[in-house]
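A single protein chain has been omitted; all remaining protein chains appear in their positions.
Residue numbering begins at 1 within each chain, and the chains themselves are lettered A, B and C in the order written.
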Amino acid sequence: MDLSLSEKHQALADEVAQFLARHGARAPKPHAGHQPPDERMLDWHALLVEHGYSSRTVPRAYGGFGAAPDVLEGAIIAEGFARAGVWQGFTNQGVRMVAPTLLEVGTEAQKRDYVRPTILGRMLWCQGYSEPGAGSDLASVQTRAVRDGDDYVINGQKIWTSFAHYAHMIYVLCRTEPDRPKHAGLSYLVLSMKTPGIEVRPLPNMTGRREFNEVFFTDVRVPAGQMVMGPGDGWKVAQVNLKHERMKLGDPDKIVQRLHRLVTLMRTPQADGRVAMQQPELRARLLQLQAEAAALRAHHLRLLTEQAQDIDSGVKRLIVKLAGTGLLWRLSALAIDAFGEPGLRYAPHVDASDDDQVTVWNFDHMHDLGMLIGGGTSHIQKNIIAERGLGLPPEPRAASALPATTSGDHHRIRS
Amino acid sequence: MDLSLSEKHQALADEVAQFLARHGARAPKPHAGHQPPDERMLDWHALLVEHGYSSRTVPRAYGGFGAAPDVLEGAIIAEGFARAGVWQGFTNQGVRMVAPTLLEVGTEAQKRDYVRPTILGRMLWCQGYSEPGAGSDLASVQTRAVRDGDDYVINGQKIWTSFAHYAHMIYVLCRTEPDRPKHAGLSYLVLSMKTPGIEVRPLPNMTGRREFNEVFFTDVRVPAGQMVMGPGDGWKVAQVNLKHERMKLGDPDKIVQRLHRLVTLMRTPQADGRVAMQQPELRARLLQLQAEAAALRAHHLRLLTEQAQDIDSGVKRLIVKLAGTGLLWRLSALAIDAFGEPGLRYAPHVDASDDDQVTVWNFDHMHDLGMLIGGGTSHIQKNIIAERGLGLPPEPRAASALPATTSGDHHRIRS
Amino acid sequence: MRAVAQRGFDMALWRELQALGVPALRVPEAHGGLGLGLLDAAVAAEALGSGSVPAPFAGVAVMAPAWVKGAASATQQAEWLPRMASGEMRVAIALDALECAAARAPSMSAHALTGQVSGVLDAAGATHCLVLLGDGRTALVAADGRGVSVQAQANIDGTRSVADISIDAAPAVPLDTAADPWALAHRVRDAGRIALAADAIGAAQHMLDSAVAWAGERVQFGRVIGSFQGLKHTLAEAVTLLEPCRALLWQAAHAHDQNADDAPLLACHLKAHVGDVTREVARMTTEAHGGMGFTDLLGLHHWFKRCAFDRQFLGTPAQCRDEAASLQGWISPLPVAVRPTGATA
Partner (left out) sequence: MRAVAQRGFDMALWRELQALGVPALRVPEAHGGLGLGLLDAAVAAEALGSGSVPAPFAGVAVMAPAWVKGAASATQQAEWLPRMASGEMRVAIALDALECAAARAPSMSAHALTGQVSGVLDAAGATHCLVLLGDGRTALVAADGRGVSVQAQANIDGTRSVADISIDAAPAVPLDTAADPWALAHRVRDAGRIALAADAIGAAQHMLDSAVAWAGERVQFGRVIGSFQGLKHTLAEAVTLLEPCRALLWQAAHAHDQNADDAPLLACHLKAHVGDVTREVARMTTEAHGGMGFTDLLGLHHWFKRCAFDRQFLGTPAQCRDEAASLQGWISPLPVAVRPTGATA
């Protein structure tokens, strides 16, 4: 792990600092993703892509900056923006996962059609993975896609689909080969949300905001060219996606930013005159979390270094989601306590940027609970860490190779 | 849960207080069980049995006080002694488990021969349960007892046998019916440690004190009348024993006493002038543990009340060992921290009563770790709580009804 | 129920609770109540928490009768308590002055009350409000009277109500018979803490029961998920944390009823410990439900939020632990907030 910046990297850090000094003030404050982005956000993001501060390594042919892969560069940029408190543009699923996935395994046509608008934030994506009966056990999805001439015809239901109410595109995991073992029977399709036969219904959650949806597919026709890789390769494509998702969920920049907010909160006198930092128990908890955050940040740099050296980080990578989401949950929990009795306030506005501080922290806290569950619950994460990371033997499986029946689950959820 | 004392119970509380006022000062300070009891301890214990403050409900015919079962009485007595800081006599395995077990399921001869000397602390017992390959999975014991005329002949090895180096008697779980399913093939035998063919070897542990032993049986002959219940009933008898063991390991009196020691320690200036109670983080931890201890003490009273009303306490009873041992571990951990840097001292004497305070806490802390493991590890406890207490379904078992082979384990442990 | 939840009071539901005798629990039999103790009220509070019932209780049915019994004259008691027992008179609780500097607390001259109070419990549907004054005395003010303006405050738990009240020279009645009014105010708060802890235990128990049921039904990887040891151990940890809280609750309520020396300490410990345990149990059991726990479909989050409210209101765990340290003489009396407590009333 090289802990000093090379000349090249120092130059980049300086360049970012200059950019931020010149342009930082006109960066918009993003809203939390409950609504589609507005023009100010799109303009700012385009400026970032132009300078290579977003989608830096995407080839110029597809609208990117065309830089050679260098993970330390990414870390330097992110840290510069985080420290300045300036929004670093969209980190939505399209930017973070779909574009890299298509660049890795998509056809030339798919890259040409989708990558540029996606990385500019003008083509928004949502994810059709989970189903009511296939949550933790993602490989047991039941949504069918049947070949009919040059098309596939999709029937089924997805759940947990963030942004489906305004996304332009969806990527869907479907069962195309029902006779094959469950992981091998899946395919990955990308299609417009305007395709006839798609219905989106909101799935309200505990925060009271519209974050997730159910998406129903009834005889939805998709040209076969919309499949990424081949029939039965869906699980492989999904793994490429999930790799990015897990890293993101343990995002150290988010942790660092939140820690800063928490420190500020705890040093500020509250309405009743108390200063949380002077309450010894709260201060001790803050110090514990500060150390934990420092460790995760250092750990992330280590992973980036290893990635740059093409080292397989193994268990070190696998722990990131579990560690990061747990820490975020404890940070928001402490913030609520720091408010004292007024910490029970919760009055979310339609536009999250109008929320008061207590509401923001309560929203974050509930959202964190969702993040502990989403993208593989903590239980699933621990299995992955133990089996793939530590090499412990799997459970003796009762499951057959075919997906389990899930009709009982549907009934339970509907009732 | 009746939380007020009746007149009868108030009278007992007063009687205990008077007894302690009159005799308390001559109570010996017990040593920790690494050596056999001395005459002062035996005399004091006999006085307690005479007054019904130990083995209160054992019938007079077998040397007890002959009181009708009334669990609240037991709690009142224990609390009186705990509050006065006076030793309440032996709570060894004989007093706590063997005598009640024999009274419940033993033959008349077994009761007559063993109960009186046992409850007086003059007949000391040790336990032959665990084996190198049968720890958590107790039902897979391999030690054989084969019928030969009027005797059984025992061959095998036991481990984790506390006090075996000076105990007079041992109770042993042996496999007598190798063809039956594993739980149904066991029998329970009691025999003198002087029986030819028994060899005891110390099993040193992390505390550096001699607490456990290995016991080897080579053609050890025991008359068949020494079996408690019949052939194949061993598992049932062991369950009667374990019921008492689990209660004991979450002993609230021990928790209350230790909490008092900890509070005293934290209010006392240490060598460097620091008072742990003035260190906010340590004080906050103490307050958390104090509340937890109060909850477990109240929970214990609730169990006693239910027991008195012949209510099956179900999951409430099953959690006691897990909760109690965890709390004890955290109490000793805090004590070590309260000493600051000098908390690393560890200089155990042969006689534990000569130990300095830091050494006592470090010993306790390591011993607590043993208690987290012994009598069913925390993992086993959680399984029991979830399956028997909450009614969750068992693991799909790969195990056959016959005991698993454990030769690999023997090899591992010996190497 | 959702719409009601936003307000914290629904007259139809309240009439059902009246029929069950809920508001009468803590009112003496001589005044038409049931004359039961806090221990009984704690059992009722647990049931209300278990059902996440959107109705006032800790303030109106527990703290208000205790305050009136402790501070009101015989005539006042004879006038108010029967109406409180019947549920017709619903008294919100403003103990704000326990936690702020005397200068900022409400004050009274002649029979006119003036001041700002925040964190008023059970304000929705209240007919009156008991207000602690900066000098320790108490005043009763009509909720819809002249000079009284109630601003409901949105809180995480939509099933109960908290408000700020502005009072400007409102007509008010003094309650003046308490020998040690500060001690009484602390005792009233203790009763409220115990009721909220009971509520949280009920709510967390509901979540645990729900998680156990879900674990026994939901199939993933070809197995009922409750057969996986990971989930089993989580639920075993949850019950091991939660169950002893119930015994501590009963002990604290009993000690309060008996006016035992350790009653204030037990109330602090209970509030703090239950607050920490139920936050953990709420997290563990929500996780056990997977994504469904996070949605509105199962409605589990109503209980999560119930626990959050109970934890935060009338003293967070950290605040209650500080008080517990002070009560035991481990630290000097607390700086601003907690006033001299003396013997319990």
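As a convention for this text, a residue touches a chain if its C-beta (ideal position, glycine included) is under 8 Å from a C-beta of that chain, and two chains touch if they have at least 3 such contacts.
Keep in mind that what you see is a predicted model, and the values were worked out from it rather than measured.
S.K.: Among the chains you can see, which ones touch the chain that has been omitted?
M.R.: A, B, C
S.K.: Using the touch definition from the top, which of B:Asn205, B:Gln257, B:Gln307 or B:Gln357 touches the missing chain?
M.R.: For the chain that is not drawn, the touching residue is B:Asn205.
S.K.: One chain is left out of this view; which of A:Cys126, A:Ile319, A:Ala333 or A:Leu369 touches it in the full complex?
M.R.: Residue touching the chain left out of view: A:Ile319.
S.K.: Which one, B:Gly135, B:Gly324 or B:Gly389, makes contact with the chain that was left out?
M.R.: Considering all chains, including the one not shown, the answer is B:Gly135.
S.K.: Given that one chain is not shown, which residue among A:Leu296, A:Leu328 or A:Ala352 touches it?
M.R.: Of the listed residues, the one touching the omitted chain is A:Leu296.
S.K.: If the hidden chain were put back, which of B:Gly66, B:Pro117, B:Gly232 or B:Gly340 would touch it?
M.R.: Residue touching the chain left out of view: B:Gly340.
S.K.: On subunit C, where is the contact patch with the chain that was removed from view?
M.R.: Counting over the whole complex, subunit C touches the hidden chain at residues 228-230, 232-233.
S.K.: Name, in rising order, the residues on subunit A that touch the hidden chain in the full complex.
M.R.: So the residues of subunit A touching the unseen chain are 1, 3-4, 267, 277, 283-284, 287-288, 290-292, 294-296, 298-302, 315-316, 319, 322-323, 379, 381-383, 385-387, 389-396.
S.K.: Contacts of subunit B with the missing chain: which residues?
M.R.: Subunit B touches the missing chain through residues 130, 133-137, 140, 159-160, 203-206, 212, 271-274, 279, 281-282, 329, 333, 336-337, 340-347, 362, 366, 369-370, 372-374, 377-379, 382-383, 395, 397-400, 404-406, 408-409, 412-413.
Rule of thumb we're sticking to: only the chains that are shown with their structure count from here on.
S.K.: Could you please state the distance in Å, as a whole number, between where the Cα atoms of subunit A are centred and where those of subunit C are centred?
M.R.: One centre to the other, that is 39 Å.
S.K.: Residues touching two or more other chains, restricted to subunit C: which are they?
M.R.: Residues 223, 231, 318, 321.
S.K.: For subunit A, what residues touch not just one other chain but two or more?
M.R.: Within subunit A, the residues that touch at least two other chains are 281, 398.
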